[in-house]
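Every protein chain of the complex appears in place save one, which is left out.
Letters A, B and C name the chains as they come in the text, with residue numbers starting at 1 for each one.
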Amino acid sequence: MVQAEKQRDRIGAKYGMWLFLFTEILFFGGMFLLYSVYRSKYPVEFHASAAEENLLLGSINTAVLLTSSLFIAVAISAVKKGNYRLSVILQGATILMGIVFLGIKAVEWFEKIARGIYPNSPVLDKMSMGEILFFGLYYVMTGIHGLHVLIGVCVIAFMVYFTLTGNITRENFSKIENTGLYWHFVDIVWIYLFPLFYLIT
Amino acid sequence: MESTASECESFYHEKGKYKGILSWLMSTDHKRIGIQYLVALLTFFSVGVMLGLLIRLSLIAPGTFIGQETYNRVFSVHGIIMIFLFIIPGVPVAFGNFFLPIMIGARDVAFPRLNRFTWWTYLAGATLVALSLFAAGGAPDTGWTFYAPYSIRAKANITLAVTGVFVLGFSSILTGINFVTTIHRLRAPGMTWFKLPLFVWTLYATGWVQLLATPVLAITLVFIILGRVFGVGFFDPSKGGDPILYEHLFWTYSHPAVYIMVLPAMGIISEVIPVFARKKIFGYKAVALSAIGIASVGYFVWGHHMFTSGMSDTARIIFSFITFLVAVPSGIKIFNWVSTLYKGSIVGSAPIYFALTFIFLFSIGGLTGLIIGSLEPNLQLHGTYFIVAHFHYVMFGGAGFAILTALHYWFPKMFGRMYPERPAKIGWFILFIGFNVLYFSMFILGYEGMPRRYFDYPARYFPLHLVSTIGSWILAAGLAIIAGNLLRALFKGPKAPADPWGGRTLEWTIPSPPPAENFVETPVIRD
Amino acid sequence: MALNATEGGDHIGSYRTYFFIWAALMLLLVATIVVAKVEVSKYSVLLNLFIATVKAGLVLFFFMHLKYENWFLKGVLFMVLVMLASVIGLTFSDVWYR
Partner (left out) sequence: MILGPSNVAGKIETSFLIITAACVVLLVAVTITMLVFIYKYNRRRNPVPEDIEENLPLEVAWTVLPTLLVLGMFYFGWVDFDYIRNPPKDAMPIDVIARQWSWTFKYQDGRQTDTLRVPVGRPVKLVMTSEDVIHSLFIPAYRIKEDCVPGLKTHLWFNADQTGTFDIFCTEYCGLEHSHMRAKLIAMPATDFAAWYKTKEEAEGTNKGLELLRTKGCLGCHTTDGTRKVGPTFKGLYGSNVTVVTNGKERTTAANEDYIERSVRNPGADVVKGYPNIMPKIPVTDEELKEILEYLETLK
């Protein structure tokens, strides 16, 4: 294997990104482990609590995130084809979708908080143990996922800047390609969170 | 230095973008980063050693030197520093950084700037841990395992310490990613997988463990932080949580972590033994693949730390069974090392003294690991000094002695100077005696039922505690001689040739210390 | 080396494929909601997770180009998932039999 040029080992960069995603899988894996154990311990309570989630908002959010994945995928292809204008527009659209997602998430959170349901709240602590755990997991898992979305949005904002300044080109697209991988991964996590919190009723 | 010296200056003199101290702190050169890691590690290590000696001192007369509360904080901090600041990052970040690229014939790691960044994250994490010692509230007093629900209720600065460990974990993950990518992408032409030096193989296996295990620790620590700050009760029984689940998550990381400590250490031994036996390693492929074997089986044995935790009997039997399987690849390594000596022509230099001692001490540590990995004896020995003895034998007798081996073996290459042999061997001898006096008595203590993390104990355990403490002073004397010897050589030692030992790996083909970009021409490996 | 045989990055995904994948994802989204609401059977939980896995697979293989990557990445990804599954499985050997 030839020693590639130091700065431009695109395949190396991609490997690095995939490796990072593997660590993310296990990071979220820890949470899914907790979820599955507590779900198996308190099936009835989890069942009931999931029914309280706002299915409409959850579904919209899933659609939003899936669409954003389409945008970023096309944006990357556009870079590779040299169509930078289209790429910038679609990256912008991805950011927008990300923000919409976070907005809707915030609405859901605040609606719950307004009802007094949040970790350690007097209302929640009076509920059954299964419910305490369900909502605890809900906040932690969607919260950490939301944090990932937020980071993604920021990173894509940088990519827009790089595309505009010519730092990302059809020859040198590692950065945006890796950003895309990250964004899709965040999408995949949500693909699982959605049924676990909204559908399993 | 030898002939090539004139064309390429050593990396110590490299003229970079920055001047003075910044030329170190901002450098992305893997060798400079490696040296900086080494300095940081040894600094924390000496703090850890002091605390260890303090533990021993306190144990011969509980209450005379330090109080109960202080004792609890001291052993916790001793554990946290030794594990998270010293021995887990240890070999990879110091020696791995310095030698991995050279050994595979590369100019640097795959992501040099990321490498720089990990050093800073390491320092940030270490700083947070250090802060937790001094901030109001007091140093953590949970033990290095942070068991819930105690760690969620205790009043000390646990949040701070845990955040620090989280950051350190992040640094460890990034190092893993960097190394794995480097080994995949930057091997010199002709450097096929089965021509890789064995040290590189172990770093590769370690890299994967860092990558796949550390995130589990990260999320576990996040749960602890959330529990303390927001009252999320995942491990709090009054909120339905299950404290045993914390133990599962913690050990899912922390058992593989013991292989992060020992695998690269084994790599060092695999390098040193053939060089000083002046022949090739016996069963190269078996040694290389057993590293992968240890890494992958080691992922599934974490439950052996929980045999008396209230875990189901079914799980205990499964975990004990898998635990025994880990011994097989470790055994393969030991057997191949010993066979390498066969028909060799052994040169008795300091590095091989340490390396062979590693084999002996690690075997004791590992074999006692099997005793406590058995279902019945564990009922007796868990939570006693037997465990303390086991892990000091593997961590310090194993990984620690490998670091000493590496320090002596690579000292000429890293610093361009030779050290005198005699004091090194005298130091080795005292260290060896002190080590066994210190820790072997702990096996007996543990067998007799002395619990660990005990500030105070029934009088019948006193004699052995005293023996152990005396051992700790002998040990410290040995270490002082070794450290003094190396420190003196650093400034006064004669210049080292490119290849003082007759080593066969690539680092010995370049001058000591290596030039900035390692190789003038990318080496091509042939048979 | 075999590692270099094909590399996903060289592949330029066509807009059309992406669009179809997106459409499929949307359909699966509708499907999963229907499955959950209609409560086809007591296995709807499993069915939902299965649908999620299909969705994740589509994203992985097409959006993330895994289809065009070499065996190494696919193999390692598989290994990671098996590892995670085993960790969960081993934990359940405690949780279920306690």
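Operating definition for what follows: a contact is a pair of C-beta atoms (placed from the backbone, for glycine too) under 8 Å apart; a residue touches a chain by one contact, two chains touch by 3 or more.
These numbers were taken from a predicted model, which means no experiment stands behind them.
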{"item": "Touching partners, among the displayed chains, of the absent chain", "value": "B"}
{"item": "Residue of B:12, B:117, B:230 or B:324 touching the missing chain in the full complex", "value": "B:324"}
{"item": "Residue in contact with the excluded chain [from B:127, B:192 or B:308]", "value": "B:308"}
{"item": "Sole contact to the chain not displayed, among B:149, B:420 or B:497", "value": "B:149"}
{"item": "Residue among B:84, B:284 or B:501 that touches the chain left out of view", "value": "B:284"}
{"item": "Residues of subunit B in contact with the chain not shown", "value": "68-69, 72, 141-143, 147, 149-150, 153-155, 237-238, 241-244, 277-280, 282-286, 308-310, 313, 316-317, 320-321, 324-325, 327-328, 331-332, 334-335, 338-339, 341-348, 356, 359-360, 363-364, 367-368, 370-371, 373-380, 382-384, 448-449, 451-458"}
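Heads up, the rule we're going with is that only the chains that are shown with their structure count from here on.
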{"item": "Chain pair showing more contacts of the two, B-C and A-B", "value": "A-B"}
{"item": "Intercentroid distance (Cα basis), subunit C paired with subunit A, Å", "value": "15"}
{"item": "For subunit A paired with subunit B, centre-to-centre distance based on mean C-alpha positions, whole Å", "value": "35"}
{"item": "Multi-partner residues of subunit C (at least 2 other chains)", "value": "3, 80, 83, 87, 91, 95-96"}
{"item": "Contacts with 2+ other chains: residues of subunit A", "value": "1, 11, 15, 22, 25-26, 29, 33, 37, 41"}
{"item": "Touching residues on subunit A, where the partner in the complex is subunit C", "value": "1, 10-11, 14-15, 18, 22, 25-26, 29, 32-33, 36-37, 40-41, 55, 59, 62-63, 66-67, 69-70, 73-74, 76-77, 80-81, 173-174, 177, 180-181, 184-185, 187-188, 191-192, 194-195, 199-201"}
{"item": "Contact footprint of subunit B on subunit A as seen in their complex", "value": "1-4, 6, 9, 11-13, 15-16, 19-20, 22-31, 33-34, 37-38, 41-42, 119-120, 125, 128-130, 132-133, 136-137, 139-140, 144"}
{"item": "Contacting residues of subunit B [partner subunit A, same complex]", "value": "105-108, 110-112, 114, 173, 176-178, 180-181, 184-189, 191, 211-216, 218-220, 222-223, 226, 230-234, 239-242, 245, 248-249, 522"}
